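This is the structure, below, for whatever I ask next.
Only a single protein chain was left out; the remaining protein chains are all shown in position.
Letters A and B mark the chains in the order given here, with residues in each chain numbered from 1 onward.
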Amino acid sequence: MNWMAWTLPTVAFFSIIAVILVCMTVWEVRSPCVDRRGFLPISTTRGDRLFIGLLVSAYIHLAVIGLTEWSIWIAFGVSLVWMFIVMKWG
Amino acid sequence: MSNKVENNKAWFLVLPVFVLVAFSAIVPMMTVVNYSVQDIFDQYTRVFVGTDWFRDILRDDRLHDALLRQVIYSLCVLLIEIPLGIGVALCMPKKGIWSSACLILLALPLLIPWNVVGTIWQIFGRADIGLLGWSLNAMGLEYNYAGNPVDAWLTVLLIDVWHWTSLVALLCYSGLRAIPDVYYQAARIDRASSWAVFRYIQLPKLKSVLLIGVMLRFMDSFMIYTEPFVLTGGGPGNATTFMSQTLTTMAVGQFDIGPAAAFSLVYFLIILLVSFVFYTAMTHADKDA
């Protein structure tokens, strides 16, 4: 496994993604969700909103890194807020 | 959609695909993410550098230029190949020996390995020994793909059109063949013009095959590597240095694995976003219609 060149932050990153996926699956089994229409221009399921949220978060991080001198944690904070918004009202 | 049965046991049918693709997809993807946050000297010496590589490549002018060239190129590819492919499909005979013959002839360019495609055009475009270069020059046009950036760029575009329009045409042809005759009869009774037939009968039915066509062409043209590499090696100057060319130089030529990994993740995110928007727009348009 040495060739995969793991580091602590990337381990954490992928573990969190895996945990989120597992939680979403459990949640979906417990209470299946229906499509709904929020402020996003398309009707979405919970999983769609998660994907959109994560994708946009990735871009938020890139924007902060590429355009500003701010710390990466600011991007992380903004992303958390965004994830919450999109999951709740998206 | 609604007549599908809810059944989670279907997962067992999908499992082989999932395992197979995950093996080749997830492990390399994770490794690339790992590379992108480290400075790697050799197998045992590596330093965690956080987001530095991302910062570097996001502010690299060379990459902005490559990205711009890439976007323009992919747009041109789509704008030419999609309408042309539809046109060719509309022109094809509906049945009989000729339709089989056309299918086979159309499929020929698709079956040629990509580096051979580059080689073919490398020779075909030369002014001294290639038909294309020779005839263009004979007509009084200065044409030299190795020296003139515009010529090189147009040649790479022409290669792509030559190579891939057939794919769009074949897909559209399959879509057109699936339209029942009743629709055409109704149109004839209404005396619809051929434009109206195209606009209101054929085009809507083509939507899902066009989705495949557009996505495949977008993804592949955005990652085009072999043809310009064989043709001119990205030159003259940087005229045909597209994204993956820059990336390969970085990863293989200079062995900067960290920045190259960061770059390919950004690259991947761009393709992912565009494809997602596209896919969602097309499938949801289906649902609303």
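Here is the rule we use: contacts are C-beta pairs under 8 Å (C-beta built on N, C-alpha and C of every residue); 3 or more make two chains touch, one makes a residue touch a chain.
Note that in this section contacts and distances are computed from a predicted model.
One subunit of the complex is not drawn; among "Sugar ABC transporter permease", "Multicomponent Na+:H+ antiporter subunit D", "Cytochrome oxidase subunit III" or "Carbon-monoxide dehydrogenase small subunit", its UniProt record names it "Sugar ABC transporter permease".
Between the chain not shown and the residues B:I72, B:V116 or B:L141, the one that touches is B:V116.
Contact residues of chain B toward the unshown chain are 3-11, 13-14, 16-18, 20-21, 23-25, 27-29, 31-32, 35, 84, 87-88, 90-93, 99-100, 102-116, 119-121, 123-124, 128-132, 134, 162, 165-166, 170-171, 173-175, 177-179, 205-206, 208-209, 212, 215-216, 219, 223, 225-226, 243-244, 247-248, 251-252, 257, 260-261, 263-264, 267-268, 271-272, 275-276, 279.
For chain A, the residues touching the chain absent from view are 3-4, 25, 28-29, 45, 47-48, 51.
We adopt the following convention: only the chains that are shown with their structure count from here on.
Averaged C-alpha coordinates give centres for chain A and chain B that are 28 Å from one another. The residues of chain B lying in touch with chain A in their complex are 27, 30-31, 33-35, 37-38, 40, 43-44, 46, 48, 50-51, 54-55, 58-59, 266, 269, 272-273, 276, 280, 284. Residues 2-7, 9-10, 13-14, 42-43, 51, 55, 58-59, 62, 65-66, 72 of chain A are the ones that touch chain B when the two sit in their complex.
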